[in-house]
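Written out below as structure tokens is the structure these notes cover.
The complex appears here without one of its protein chains, the remainder shown in place.
The chains carry the letters A and B, assigned in the order they are written, with residues numbered from 1 in each.
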Amino acid sequence: MKNFCSVKDVENVAQLVEEAIALKNSNIGDGKTVGLVFFNSSLRTRLSMQKAAQNLGMNPIVMNMKEGGWSIEFEEGAIMNSNSQEHVKDMARVMSQYCDIIGVRAFADGKSREGDYEEKVLNAFVQYSTVPVISLESATLHPLQSLADLITIKQQGIKKPKIVVTWAPHPRPLAQAVINSFLEWVKKIEAEVVLTHPKGYELKEEFTAKIEVNYNQEEAFKGADFVYCKSWGSYKDYGKHIGDNNDWTVTQEKMNLTNHGKFMHCLPIRRNVVATDEVIDNSLVYQQAANRVLSAQVVLKKLIEKGY
Amino acid sequence: MKNFCSVKDVENVAQLVEEAIALKNSNIGDGKTVGLVFFNSSLRTRLSMQKAAQNLGMNPIVMNMKEGGWSIEFEEGAIMNSNSQEHVKDMARVMSQYCDIIGVRAFADGKSREGDYEEKVLNAFVQYSTVPVISLESATLHPLQSLADLITIKQQGIKKPKIVVTWAPHPRPLAQAVINSFLEWVKKIEAEVVLTHPKGYELKEEFTAKIEVNYNQEEAFKGADFVYCKSWGSYKDYGKHIGDNNDWTVTQEKMNLTNHGKFMHCLPIRRNVVATDEVIDNSLVYQQAANRVLSAQVVLKKLIEKGY
Partner (left out) sequence: MKNFCSVKDVENVAQLVEEAIALKNSNIGDGKTVGLVFFNSSLRTRLSMQKAAQNLGMNPIVMNMKEGGWSIEFEEGAIMNSNSQEHVKDMARVMSQYCDIIGVRAFADGKSREGDYEEKVLNAFVQYSTVPVISLESATLHPLQSLADLITIKQQGIKKPKIVVTWAPHPRPLAQAVINSFLEWVKKIEAEVVLTHPKGYELKEEFTAKIEVNYNQEEAFKGADFVYCKSWGSYKDYGKHIGDNNDWTVTQEKMNLTNHGKFMHCLPIRRNVVATDEVIDNSLVYQQAANRVLSAQVVLKKLIEKGY
């Protein structure tokens, strides 16, 4: 594994999941440094990466770009006579002098679909770093979360589960990163996957190819072993709030339609909007969060070993 | 000791003070993580907690919520369709997955006395965390400071000292946390305590019960071994600046009325407003600050041991 920015960086997903679960603390990262660059807010990712790094003996260094960093330029060949103070290519090359691995969180800006799907920020780090790069959630993908999700599903021990992936309401049109990423990863395990969302919320085709879509949420829930819930904004009407659809909130009544299905969500979650308190309080969400450490650990280990 | 949020969490204060002074660096915290959540500014608390954690072999992880965190909801059952992005119950439960101990700084907002004295933020962490919680100063109490203060007093070796607790002027109506907390703690040691402040600055009765109040500052100072100084805003006219009282500044002339009394203050201090340069520069304030490490260490140790 050279970088960890999408499922495409992983040779064998099932094996990575098993290795993550089996991994013990070690000193494999002794004397090594992971630099964690945050262009956006974070709780789980920041904490789980620090914890994982320390479990492996690594030194984590956090850079919150909103507060103590320079203003970064991303355009190739830019004449930098305006506001930006440092080019991403210099930042990436300089960080490569200090860090053995670089993690980058760079969300979608939600204005230009093309700009976001180009992954300009993450790709600049991949291009210019001379060390491996980990996505800490990019504009369109969140592979550390997806790996933790598959670990959580695996831990339930259900053979070929039915996984319903459902849209939910939210006051803002969110990025598609978590949902794109989960769909990419879940295709790699043995499962029956059904996607349900209101019309207008169709995702980019490369992520939904070969996945069954059912526009009727209650029908989709029937017999589900897992309900993977996430809100996202429209891909077609990018960046726009195209409707409230408040009847899509996941409630206990809907969960009762499943096969004792377990509710999953990556957090943070808008309680009583995305799902009700009752659903969240009887769910796998904290186990998913805990598994972010396992997911981070195995990725750091693979990148240190460079042999996967 | 289950949590460390007030003196009520401590079985034997005198013993804790002695143990704090005697404590040596150790590896008792090896492989353990303390998460430090700051909703407000900090210098001493942040640094002394990090230092104390490292002295015990623990990994400290700092979260400054103003910069890199999500916007947090504190209302039980809230329908989160507005600005807040994550509920404190999820934050606390998630942090409990990564941290062995959680520290929280959450100041009073100074608007609603009832709201502040309910300790909504700290109590939410206590309620929802599955690991011990340390107050890094809450709306109404600052126990780590009080413990450091008692350590400092103990180190002077004065038997049954006279401790004068004095109000001082300040451009803003500050919280009562430090003073409430000191009064709670100082009752647990052998001392003569006199409280002095202008009329209108009476504290909540539970903190001043059985403590002598003298509205004449100079009279109160007579014979004092310690002058514990702190400004606070009115409890009665909560959140309001009810008067300048600039004649309450602690000066050398007033200190001369004491029994070679030592000046104490928790810092930060408004120089030449709360007390004059001369008073501060010949005081115990830096020893108090240094003792914040001892105070933090013994609390971390007790919570790791869970056996106090």
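General remarks:
The rule is simple: a contact is a pair of C-beta atoms (placed from the backbone, for glycine too) under 8 Å apart; a residue touches a chain by one contact, two chains touch by 3 or more.
The model shown is predicted, which means the values in this text are computed figures rather than measured ones.
Here one chain is not drawn; of B:V94, B:A175, B:I269 or B:L284, the residue touching it is B:I269. Remark: the residues of chain A touching the chain excluded from display are 31, 33, 35, 59, 61, 63, 67-70, 73, 77-82, 85-87, 90-91, 93-95, 97-99. Think of the hidden chain as still there; on chain B it touches residues 25, 38, 41-44, 46-48, 50-51, 54-55, 64, 66-67, 171, 267-273, 277, 280, 285-286, 289-290, 293.
As a convention for this text, only the chains that are shown with their structure count from here on.
Each chain gets a centre from the mean of its Cα atoms; for chain A and chain B, those two points are 39 Å apart.
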